[in-house]
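Once you've had a glance at the structure underneath, I'll fire off some questions.
Only one protein chain is missing from this complex, and each of the others stays in its spot.
Chain lettering (A, B and C) follows the sequence in which the chains are written, and residue indices restart at 1 in each chain.
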Amino acid sequence: MNDLLPFLPGQLDQVFDGITYFMPEIYLSVLFLVVLVTDLLFDKTSGWLCRIIACAGLALVIFKDLEQFRLLLTGPHFFFDQMLLLHQTSLVFKLVIDALSILLLLYFEWDDDLNSHPRGLSDLYSISIAAIFAMHLMTMSVNLLSVYLSVEMVSIASYLMVAYRAGGLSSEAGLKYVLFGAASSAIMLYGISLLYGFGGSLDLFGGNLLPGLMRVNPIAVSFALILFLAGIGFKLSFVPMHFWVPDIYQGAPAPVSAFLSTVTKIAAFGLLINFLTPFIYFPKFPMVFDFSLFLSIIGILTMIVGNFAATLQNNIKRMLAYSSIGHTGFALMALVTFTAQGKSALTFYLIAYALANTGAWMLASYFANTAKAENISDLKGLGFKYPVAGVCFVILLISLTGLPVTAGFYGKFLAFSSVYAAYQQNHNIGLLLLMITGAVTTVVSLFYYISIPLNLFLRKTERTTGFASSNPFLLLSVAIISLLIVFLGLFPDILVK
Amino acid sequence: MIPLSDFLIVSAGLFCTGLYIILSKHNAIQILIGIELMLNAAVLNLVAFGKFDRLNNGGQLFALFAIVLAAATTAVALAIILNVYKKYKTIDPGKIDELRD
Amino acid sequence: MENFLQAIDTLTIRFALAAVLLPLFAFVINICLPGKSNKAAGWVSTLAVLVSCALSVFVFSRAWNQHQVHQGQLWFTIGNIKLSAGILLNNLSVLMLLLVSLIALPVHIYSTAYMNNDENYKRYFTYLSFFCFSMLALVVVDSLVLFYIFWELVGFSSYLLIGFWFTRPKAILANKKAFIMNRIGDVGLLTAIIIIYVVFRTFDIEQLFGANALVRSTAFQVPGGWQYVACGGIFLAVAAKSAQFPLHTWLPDAMEGPTSVSALIHAATMVAAGVFLLARVYPIFDSQELVVLAVIGCFTAFMAATIALTQNDLKRILAYSTISQLGFMIMAMGIGAYASSLFHLATHAFFKCLLFLVAGIVIHQVQHIKDEYQLDIDPQNILYMGGLRKKMPLTFIACLIGGLALVGLPLTSGYLSKDGILIQSFEWAEGKSWLFKLIPIGALITSWLTAFYVARLIVKVFFGEFRLMQFNPHIKLHISDGAWQYRLTLLFLAICCLFPLFSLHPVLYEHAWVFSGFSRITGLDRVNIYHTIIPAGVNIFSILVIYWAYAVYVRQKALPFPESGLLFKLSYQEWYVDKFYNRFIVMPVMTLSKTAQWIDRNIIDGFIHLLQRTGILLSKIAEWTDRYIVDGLLHLIADLVLGIGNFARNFQGGKVQYYLFSMLAIILAIFLFKILI
Partner (left out) sequence: MNILSLLIFTPLLFGLLIILLPSAWRASFKYIALLATLVQLGISIWMYLHFKTGTAYAGVNNEGQFQFVQKLPWINLDLGTLGKMQIDYFIGIDGLSITLVLMSSVVMVIAALACWEIKSNLKGFFSLFLLLNAAVIGVFCALDFFLFYIFYELMLLPLYFLIGMWGGARREYAAIKFFLYTLFGSVFMLLVMIGLYLSVKDPATGNHTFNIVQMMNPANYDANSVFSVLGHQTLLGMPARTVGFVVLFIAFAIKVPVVPLHTWLPDAHVEAPTPVSIILAGILLKIGGYGIIRVCLGIFPEVAASGAFWLGLLGVISILYGALNALAQRDLKRMIAYSSVSHMGFVLLGIASLTAEGISGAVMQMVSHGFLATMLFFLAGVVYNRVHDRDIYNFRGLGTAMPRYTTFVMIAFFASLGLPGFSAFIGEAFSLVGAFESPSVNGALPYWMAVCGSAGILLSAAYFLWTLQRMFFGSLSLKGGDVWKTALVDLNFREIITLLPLALLTLALGVMPSLVFDKINDSVLALVEFTKHIIR
């Protein structure tokens, strides 16, 4: 122990040095404590207070995020003993996560289903803040330890959120989620342990891990990598780790599902980028394990499974769940190019998707609140009763399908462009197949997305009673999201600076 | 000195046992135990490999974190299982399938 | 001097243009006129045609046997071609111009009386004016595109007029048939025009077929023998418009239109457009193609004549006779008797128009009787007529003249033109193999058959007793020649059927001005034996036939009522002869005629019906394909999507352990896959 003492001051210096790069996260952890304390102090009535504190805190965090751009002028920066890495993409992802989180935190209360919880929502806010903190870590993790830690933190928080509302299907969803999630993380951990054993290091960028892996039998390495990817796949919900998604999204409260399908996914993509970067740029590693091919196949399968299975759904939430699987597949397509363009395309795609998806979940809540509409067929003729909501729903679904003039179209467009550009470089047949699958599944996706406008506007209903009112802010925020999506559809270059 | 391969074999055995349990048992708590076994297999690996990583002690460190997180997960899982039991009066995951296609 | 000539030409062109456009103005005015049966419509149209007629006479006098006048103007540009629209006046077009307006005028006058009681009086004249415009334009235009346009427009106006009484199911079936058959021809013509254009890069009739005909000068050769397709297209067009075998069956049906229309369009002018087309594009044909024409014409002439023998519908007889005569003209074109063909076209226009108008008057009168006494008869059936000569003498005389002209007896115009064709056909066949001889012989027989059915017609209608009296003796016949419009028209046309209008010489067709206007051979020698034998033989035998027919029909029906002693006696003396004739000539001829008609009804029409049915069947198949195969494929794709979706859903049984199992299985599969590749 003593022989390590000389290193201690250096270590401490490093930690203090890292704190400047860790400001948003520190704010977040403080925020977590404040919200927790508020919750404890004010007990049941503290919901609105917690919300205000949480949102204000997140706004502050966003401000801190923005400040970090200054730090990046000198390029990416490792800190905390090479545990974390702050770089452009991760920062952007963090920003997006925080911004969306504010919206989602506000949204929690607007969902009547969740809001009717006897204990109030105050706990949920602290849990979400913890989850957001973990997501920040995910986007920056470059060490297998930090990877595992952040993933697990997000998972635990998510389990709680899914099972938060004890009644209804929530607990069933929670059980399934926790069992599936724990098993996946166990598998991932086993994979990590093997990687550690083969490579002799946990540091992805440290320069020891990869050469170590190159020396081991490729099959064993592949085995370990596949086990590891299973863990990330659980968060991203790509095939074959997607089985939990429909059940959990349907069973969980709508805002939680929105949370899981948007910010968690973005963070997981951030993590995947971090994890893959060293492998992609390490020469000859594709001989051992071709991530590009592997992810292409996964992407194709995911797109097909998600979109095709969605065509048969009648439950709105379940349909959105399947569609989010499909979108993961599409986003993987942008990722597998591993180019700068691909990354920016991925970012844009994820933002557009997350916005539209959040809006869609909000509308699912809205129609559940007002008309008790759980199934698509319950929406019959409601478009005439709620024209604004109906029109917004159409816009959002158009964006999710990827038709002009919406942000979703540019997302698809940029993704296709980046894959095309990559194809032009290396003539990889997998990329071509990805694009074709992407195009085909776009058509298929229309098939189920359109069933919502179909019911909203094309069908008539005799129903005249049983309508309740909903929080007007819900509709307002949906309308703002819709306008934003159309605006981004017209002038996308504002977002992609 | 026990060779590394023995550790690996034991951990692989643990992992497989865990896998078998989570696939075959009809009790959520048993499944949790299976998951624990799998985690422990990994932890065993980490510690065994950590022996060769003298400088950072990464493996041991990781093992500690893993154990803590496993405990946290288990706590959450048990709470959820309790909730489920209240509602369904069973904790056989195979019987809880209201959410399905 | 040249300027002066130019000015004169310009004037001629302008007059011709006016003559063409006047009916169009009448058409437009008539459309705008209020009321359904505005009598002003008749006068507007008639006046327009009258002025057209006068202008045509002027133009004719200017251009006949003068240099040809051709003026055009740029119409539009497409690609690198400039299409011009203009007027080409040469002997052919001015003759047609004159002919059409001359025939149209009496028909218009006649119609003002004939259609007087129709509630759609205005519509009738609107259509008629439109027809006149199209027909007049057809004969003077200088470009094949325009020619096609007006070619189809005359077909269209004929469609309108056949279906004039559109509430009658037969009429609308007939007009549909007419239009579609004509469309077959149109498609042929269009194809031909386009092929010609593609080869020569011009639509100009004068350049193509004029003095230095392009179609002659350059080798009209298209790879793959498509020049034959062009000729075939023209054949089709001619056959459809001029009702030649096998596209002739629309014409008898077209008789469902008003009789005045039949007279103008389906006897005198429009149906002759096919012959006119042949005359226009004559240089395109080589000798083999001409033989085909001759054969078709001859066969049609013979076939139609045999059918006419046994028809009982007055207008149908005339229709078949028209087909037969048109066959003559086509045959004449085929054997190189270009001038005679056109000559016959001109004479035929007058006498056939006359006959139709007569038929119109007769039918009109019978119709009156029918309406008055509520009889259940067909007013067009000649079996119900008879003895009308006393009641309507002028009509009878006119009919007689027309009939004789149709038969081609001396002193009539028909004699001049028809004998010319017969003689030239024999001359043509001279020195060729015996197969070629069949054509003049066929023509000869046809002309005798013509004599027979004409005689039958006249006898049945005008001689004997009015047979309706047998059904209902209370019928009081108060019928007459009718209004002055009828009389005037008949008189005019009857005069036109006599020889002086065409030739000062009553027997020699070469002296006819129409003939000499077209005949390219000057100083024709008349040493040829045919020139004496044929006219004599034909006419003598024709007269015999007529008498025979007269005897057969009048005697048979007149026997119980021996009114005329002389006739009776003659008939009586001829008894055995008749019997002989009946058995060995009449019966076979009748059978032949019945067979021909049967063929017409069942085989040719049957073929058309078969085509129609094939078309319908095809359309049904197409619809079926569309519904079950093309759409079925679509639904199959939808099913495929749903199938894949269902497969993916199969895993979602709601049991979390099963999910884990599936997940692990798939991971394992991926891993194995990774090892294998």
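By our rule, a contact is a pair of C-beta atoms (placed from the backbone, for glycine too) under 8 Å apart; a residue touches a chain by one contact, two chains touch by 3 or more.
As the structure is a prediction and not an experimental result, all values here were calculated from the model.
For the chain that is not shown, the touched chains among those present are A, C, taking the whole complex.
When the whole complex is considered, the residue among C:14, C:39 or C:176 that touches the unshown chain is C:176.
Interface note: of C:40, C:194 or C:644, the residue touching the hidden chain in the full complex is C:194. Of the listed positions C:106, C:163, C:297 or C:464, the one in contact with the omitted chain in the full complex is C:163.
Touching residues on subunit C toward the chain that is not drawn are 75-81, 145, 148-150, 152-153, 156, 163, 166-169, 171-173, 176, 179-180, 183-184, 186-187, 190-191, 194-195, 197-199, 222-224, 226, 229, 615-616, 618-623, 626, 630-631, 633-634. What subunit A contributes to its contact with the hidden chain is residues 339-341, 344, 384, 394, 398, 403-405, 409, 412-413, 416-417, 420-421, 423-424, 429, 432, 435-436, 439-440, 442-443, 446-447, 450, 453-454, 457-459, 491-493, 496.
To be clear about the criterion, only the chains that are shown with their structure count from here on.
Mean C-alpha positions place subunit B and subunit C at a centre distance of 99 Å. Between the CA-based centres of subunit A and subunit B the separation comes to 25 Å, rounded to the whole angstrom. Residue positions of subunit A with contacts to 2 or more other chains are 175-176, 179, 183, 246-247, 309, 312.
Chain contacts: subunit B has residues 22, 31, 93, 96, 98-101 touching two or more partner chains.
The touching residues of subunit B, when paired with subunit A in their complex, are 8, 11, 15, 18, 22, 28, 31-32, 35, 38-39, 41-43, 45-46, 48-50, 52-53, 56, 58-59, 61-62, 65-66, 69, 72-74, 76-77, 79-81, 83-84, 86-88, 93, 96, 98-101. By the touch rule above, subunit C contacts subunit B in their complex via residues 649, 652-658, 660-661, 664.
On the side of subunit B, the complex with subunit C involves touching residues 19, 22-24, 31, 93-94, 96-101.
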